[in-house]
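A protein chain is absent from this complex, but the other protein chains hold their places.
Now for chain A:
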Amino acid sequence: MPAIAETRDAVESLGQSTYKWGFETDIEMDLAPKGLNEDTIRLISRRKEEPEWLLGWRLKAFQAWQAMAEPTWAKVSHPPIDFQDAHYYAAPKKKAGPKSLDEVDPELLRTYEKLGIPLHEQALLAGVELPEGQEARAPIAVDAVFDSVSVVTTFRETLAKAGVIFCPISEAVRDHPELVRRYLGSVVPVSDNFYAALNSAVFTDGSFVYVPRGVRCPMELSTYFRINARNTGQFERTLIVVEDGASVSYLEGCTAPMRDENQLHAAVVELVAMDDASIKYSTVQNWYPGDENGRGGIYNFVTKRGACRGARSKISWTQVETGSAITWKYPSCILQGDGAVGEFYSVAVTNNHQQADTGTKMIHLGRNTRSTIIAKTISAGQSDSTYRGLVRMMPKASGARNFTQCDSLLIGDRCGAHTVPYIESRNMTAKVEHEATTSKISEDQLFYCRQRGLSEEDAVGLIVNGFCKDVLKELPMEFAVEAQKLLQISLEGSVG
């Protein structure tokens, strides 16, 4: 406890109280020694009690990674990362894999409570006792990942009844090895890129979702990632497989304490949608962005990709990116099945010294595949934001369509926004449309709002939310409200 109070005081004295998730949990950790080599990987694999095939898979990825160089094409800059100067495994001590909430360390439960993450199933189900007129929140199943391990997953029984598997990926490796083995790395191969290879070598936990044929997942699923330990990286791995005619909506959230040093987060997310399946994947990314002078913050280098394998399958990415010192992220869709649909809705906000290079790739392979890209970029302070998108129409993608809309909003005149669309069409009948705008919040607009009684901050919030409307409406309802608040908080102090 004193450590938390201390951190909080220190933080408040620095005057950077706008990041409200920056506290630290004082808990005993099991840490791997610093450094990255085959021994580290063997240790992770042993800690997780993994089968031999997975260790082999990791080592192969590690070999690939060693032969690769960090990508430099993104419009971001940072001092070189010393990959040997971090811990690659950090887990709260006590029993691994608690079976119920009662077994979870109360300090951890308090952490999630403070973050507003609902882990108590009962509390959520007790909707009947709410005051009249007030509606119960729809139940959401949560997998809570703390540093390298999942601490608890809620609503597993309810989901199991529907046939849905929702569990930490380390557990899926044990309990559903045939599924994991079939799909792991099938969308993002181990040697796909530098950070994906690194992740494949050292990933620790993340979520696994399997929705069998014809099942509509009865509730929203969500994973909440929390980095707490110092000098650690977080390398989570998420795999979602949705069979014929099935559907799921999944949300991911994340926060981290405020620290002066940078921490690396390199996740891989793989989605597989079969015939007529649909996956809606929403992210509210709120890693610690660093202070107003650009000190500290998370390096968020993430590979997310979805394969629309089946006919008429659909994958929809919605992301609200407000955190991280640097974001490098391109959630993509491979539209294989005929008539498959890919969507990417994005709001990326950068303030102070944040840098974001984000966008999507839509690879059209099948006939009559369709994709929609709506990307909203908001830059404030001295931040820099780039939308980078690729639309590729392959020879067999007859009648394929893409529509892309990229809008940038600048607040102040020290920030930058860039749009880098790549379009490659190898099919004459495919159609690609691209629209782009850049605008500024003007003094006129702020004054007009303030004359009507709004504070400057509320005025910015209103204008920014208006700007992002088309994306926010894609989020599940309750998260849309949170995202709106988050946008406003991220931009606090950006004007005047």
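Just so we're on the same page, a contact is a pair of C-beta atoms (placed from the backbone, for glycine too) under 8 Å apart; a residue touches a chain by one contact, two chains touch by 3 or more; residues count from 1.
The rule we apply is simple: contacts and distances are computed from a predicted model.
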Name of the absent chain as recorded in UniProt (options "Common central domain of tyrosinase", "Fe-S cluster assembly ATPase SufC", "Tungstate transport system ATP-binding protein" or "Indolepyruvate ferredoxin oxidoreductase, beta subunit"): "Fe-S cluster assembly ATPase SufC"
Chain not shown: contacting residue from A:Ile81, A:Leu390 or A:Leu462: A:Leu462
Chain A, residues in touch with the chain not shown (by the definition above): 439, 442-445, 447-456, 458, 462-463, 465-469
